[in-house]
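Apart from one protein chain that is not included, each protein chain of the complex appears where it belongs.
Here is chain A:
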């Protein structure tokens, strides 16, 4: 507002610069495609995967499967004819996601009363009644099987824990926890470069870590026959999904 003081013209104040928040482009970059939609490399007819995807989309229309990664804490309620109230609730951290198509599975782990329990659930099974994401948190690795050999405090989650509210709808935080392990022997030799684990605090002596590097295969990352470029396939599947889900 221009208030004239002493009759002189007021000092020129430039207008405030407009702040452009481009939400649309940011959202498009972070679209999530569930890994079980991507067909494996092989010589089978793509028609088979197309039919399977149709069935998966049908199931997703009826039942909401949320976006989740390895390292999230989930609560799954299943229908159980042999349990009281006919339903069964299990809370745990997702250790791995495997399988493609309708047989896609995910393994949840929790430690209840000092006993470690793991359950492998099928994503598209009609017995599942609800999947809730309690804590959104990615980890440094895609396979957390080493939690079996880690101290039990890293796998315990309260059965009655409440949903941790999310501040931004943008990024999923990465938990850079370095997990401490029980003394050896472990179920697998996690220090070897084949597993490429970044989330363990190895308290092994130096000569053992060096000896483990003997099994490294540095030529594997340059092997061209092992490359599987999924970018074009992913775009096609994303288009299909967005068309079908809008119907």
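Assume contacts are C-beta pairs under 8 Å (C-beta built on N, C-alpha and C of every residue); 3 or more make two chains touch, one makes a residue touch a chain; residues count from 1.
To be clear about the criterion, contacts and distances are computed from a predicted model.
**Q** For the chain that is missing from this picture, which UniProt protein name fits: "Large ribosomal subunit protein uL14m", "GATA amidotransferase", "Glutathione S-transferase" or "Transcription initiation factor TFIID subunit 6"?
**A** The record for the missing subunit names the protein "Large ribosomal subunit protein uL14m".
**Q** Touching the left-out chain: which of A:100, A:129 or A:148?
**A** Answer from the full complex: A:148 touches the omitted chain.
**Q** Just to verify: which one of A:15, A:185 or A:218 makes contact with the chain not shown?
**A** Answering carefully, the residue with contact to the hidden chain is A:185.
**Q** Determine which one of A:77, A:96 or A:125 touches the chain that has been left out.
**A** Answering carefully, the residue with contact to the hidden chain is A:125.
**Q** What does the interface between chain A and the hidden chain look like in terms of residue numbers?
**A** Counting only chain A, the missing chain is touched by 78, 80, 82-83, 88, 90, 105, 112-122, 125, 127, 148, 185, 187.
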